[in-house]
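Missing here is one protein chain; the remaining ones are kept as they sit in the complex.
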Amino acid sequence: MLFKIAFRNILRNGRRSAMTLLAIAVGSIAVVLFGEFVAFIRAGLETNAVQNVGHLTVFRTGYFDYGAGNPAAFGIEGYENVIRLIKSDPEVGPTLNVVTPTVSLSGIAGNFDIDASKTFLGAGYVPADREQMRRWDEHGVSRHRANEDPALRDDDETIGVVGVGLARVLGLCAPLKIPNCPPRPVTPTPVTVAASADLPSLSDEDIASGNHGDAPRLDLLTATASGAPNVMSLHVARAEPQSARELDENVVIMHFALAQKLLYGRGERQAVGIIVQLHRTEDLARVRARLAALFAAHHLDLEIRDFADREPFYRQAVGMFSAIFLFIALIMGVIVLFTVVNTMGMSVVERTNEIGTARAMGLQRAGVRRLFVLEGTLLGAFGASVGVLLGQVIAVLFNHTGAMWTPPGQAAPSPLEVLTSGMQPLLIGAWLLLIVIATLAAVVPANRAARLKVVDALRHV
Amino acid sequence: MIAKGSVVLVALAATLVRGGAFTDHPPSSADIVAAADNARNPSQPFRVSLALIEYRNGQPHDATNLAVHSKLDPNTHQYRNIVRYVAPPRDLGKLVLLNASSMWFYDPASKASIRISAQQRLIGQASDGDVLTINLAHDYAARLIGKESVQDADKQARSAWHLDLTASTSDATYSRLETWIEEETYQPIKSKFYSDSGRLLKLAYYRRYETQLGGARPMEIIIVDAVDAHLVTKITYSDFRAEDVKDEWFQREYLPRFTER
Partner (left out) sequence: MTTLTETAGDERTTASESPVVRFREVGKVYDDEGLRVTAIRSVTFDIPKKRFAMIVGPSGSGKTTLLNLIGCIDTPTSGRLEVCGQDIGTLGDRALTDFRSRSIAFVFQNFNLLPVLTAYENVEYPLLLLGMRASERRDQTMAMLESVGLTDKRDHRPNQLSGGQKQRVAIARALVKKPAVVLADEPTANLDSHTGAEIIALMRQVQEQHAVSFVFSTHDPQLISHADDTFVIRDGELTDRGSQERN
C-alpha cells in the first residue's frame, strides 16, 4: 500500500516529477558517458603500454633503479634459460602471449658524411616477437594498428627505426621522406692554423660501405661492458614519431642481435631485460607472484617490474582521469541531491493537509517519513534506470560516429570512443549511487513532514 | 669540452727501438712486441709537450697544446699520466688524469674533478688518447703474419713486419689490432685499430723519428678516424725531458694543488 501511494503521488504532479526524473537521468548519463570515456582512456593507455613493454619485465636486481647509467653491468646471465624457465612453468605457461629478451643501451649515433652526430637511447627487440606484442588488443581499442608495417626484420639485423627528431638532427629528412624539415644551418669552421697538405687518408677498403638499398645508414657508437669503444652500422628503414619530444630526439629501435653485439662486444652476450606479455591483464598479479617465487626458488638475482612501473605516465594519466571522473560524479550527485530535496520539499508543503489527515487517522510519524523517503527512492530508481540505459545507448551511438583524436602519450590520431563492454560495475554503481542519493535527499523533507503538528497541518489549506 | 679536452700521451704506440739488435732470420712476434715495448717505455719518468691539430676535410679546425707527465707504475706495469692544458687560453690549466683505464678531468675554475666514462671517450680527443696509450705486451696476444710492403705517412713504400694482435684481457680497449713495423729498425710505421664488431675504428701513422731520452721515437703521429671519415688528427711531440714525477701527482685529491705549479 505504501508503495502504491508513493507511486501514485509521483504521477500526481506529472511535470514536476518528469523534471526531477530528467535531472536524475541527465546526471546518470553524464556519469555513465564520462565513466566509459575514462575506461576507454585507461584501456588505450594500458594497451599502448602493454604493446610496447609487455605486462612484466624481468631485470637483474637493481637495474630498474641504477641500470640506466650502465646497462651492461646489470645484464641477465643465461637469459635463454630464464626464458625457458618462465615458459615451461605450468602455472604461468598458459597465460603467456610473448616472452622475449631485450637490450637497452645508449651511445652516439652519427651520420658522419655530413658531420652530424647525436647521443641516442637504443632498444633492441626480436622482430617477430615485437610484432606479436604490438598486436595485443584485449580491450579491442587498437584495431587501427593491426596493419602497420613493423619495419624491423628477423632476417636483417642491421635494419632499424629512429625517432623523427633524431632523423632530422642527423640529416635524414630527404632519404626518409620526412615532411616539414627546415634546411640545416651550416656552422663555419674557424681556421686557426695553416693548412697542411701532407696528410694521409683512408683507402677505399677501410671505409664502411654505403647504403642498403634505399635505407640511409647511421653509425652507432657505444662503449661495451668492459669500456671498449664499439661501432656498428644501422640501416634506417623509417622514422617514427614518438609520443614525447625527448624520446623523439633520442630513440633508436634495432634488432636484438645488433643491440647485443653493440653492448657486449667480445664479452658474453646477455640480455638486459626479459619482457613478458600475457593474454589477459588480469593475470598480472598472479603471474608476478609466481615468477617471484620461481626466481627465489632457483636463487636467481632477478627483479620484476610491471608496465606501470616502466611507464609512469600510465598511472599518472589514469589517476588524473579518475580524479576528474570522481569530481564530475560528485557534482552530478550534488545536483541530483538538491533537485530531489527541492521536489520533495514542495511535495510535502502541498500535501500538508493530507499528512494531517493521515496522522489523525492513526498514521505514525515513522509512517509519514517512510512514505516520503520511498517517493524519493522511486524517483531515483526511475530516473537512474532511464538515465543509465539512455547513457549506454548514447555511448553506442557515439562510437559509430567515427570521431578521431590524438590522446596524450600517443604520436598519431586514433579513433575516439567510449568503452561500452564490461562496464557493468560502472552502470550498476552509478544506478545504485543515484538511487541512494535520491533516497537521502528525501530524508530531510520527509522528516519535516513527519514532525508536522497534526492540528496545524489540518488547518493548512 | 671533454671530447676535446683530454688527450693522453704516455709512451706512444710507437715503439722505441734501441738500435738494430736482431739478426736476419724472421723474429718471433713475441720478440717484436717485446722490442716495441722496451723501446716504447723510457726507463725513467718523463715529461713531453704535445701540439694537437684537428683537420676536417683537410682544413685545420682546432688546435690544442698539452704538457704530459708520465711515470710507470711498477705494480701494474701500466703508465700513469697527468696532462695539463697549455693552449688555447680558454682551456689553460685544465687537467686530465689517466691511470691505467680510468680518466679524470679537473677544471681549476670550478675546482671539480669528474670521471670520464667509457661512453664519453667514444669520440673526440679522449678517443685519440686510447690510441696513444695502448699497451701491447700487457693486453694483446701477437701473431706474425709475415713481411710486406706498406705505404707510410709520406706515401713511401717501406718493407715491414705485419703483426696481427688480439685482445688478451677483457680490459683491452680494442678487440684487434694490425700493426706494421719496419723490418730493419723495428720502428712502427702504421697501425689499425678494430672494434669488437670487427669494424675499423682508427688508423695511426708514425713518422719523423728522432732519438730522445735514450731511444728512437716518432715525433709525429697522425690518427685518421675511420668512423668519422672527415676527421684527421696530427700530434707533434717536443721537449722530451726526464723529470722527477712524484707519485702523489696521480692522486685525484692532489689535482687542485697540481695546477698551481
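Letters A and B mark the chains in the order given here, with residues in each chain numbered from 1 onward.
The rule is simple: a residue touches a chain if its C-beta (ideal position, glycine included) is under 8 Å from a C-beta of that chain, and two chains touch if they have at least 3 such contacts.
These figures come from a predicted structure and were not determined experimentally.
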Shown chains that the omitted chain touches within the full complex: A
Touch with the omitted chain, as defined above, among A:T357, A:S385 or A:N399: A:T357
Residues belonging to subunit A that touch the chain removed from view: 1, 4-5, 8-9, 12, 353-354, 357-365, 367, 454-455, 458
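Quick note on the criterion: only the chains that are shown with their structure count from here on.
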Subunit A partner contacts - residues on subunit B that touch it in the complex: 53, 55-56, 58-63, 101, 117-119, 121-123, 127, 130, 153-155, 167, 170-175, 192, 195-197, 199-201, 203, 205, 222, 224, 226-230, 232, 234
Subunit A to subunit B touching residues, read off their complex: 106-108, 110, 112-113, 115, 117, 189-202, 206-208, 219, 221-224, 226-233, 261-262, 265-267
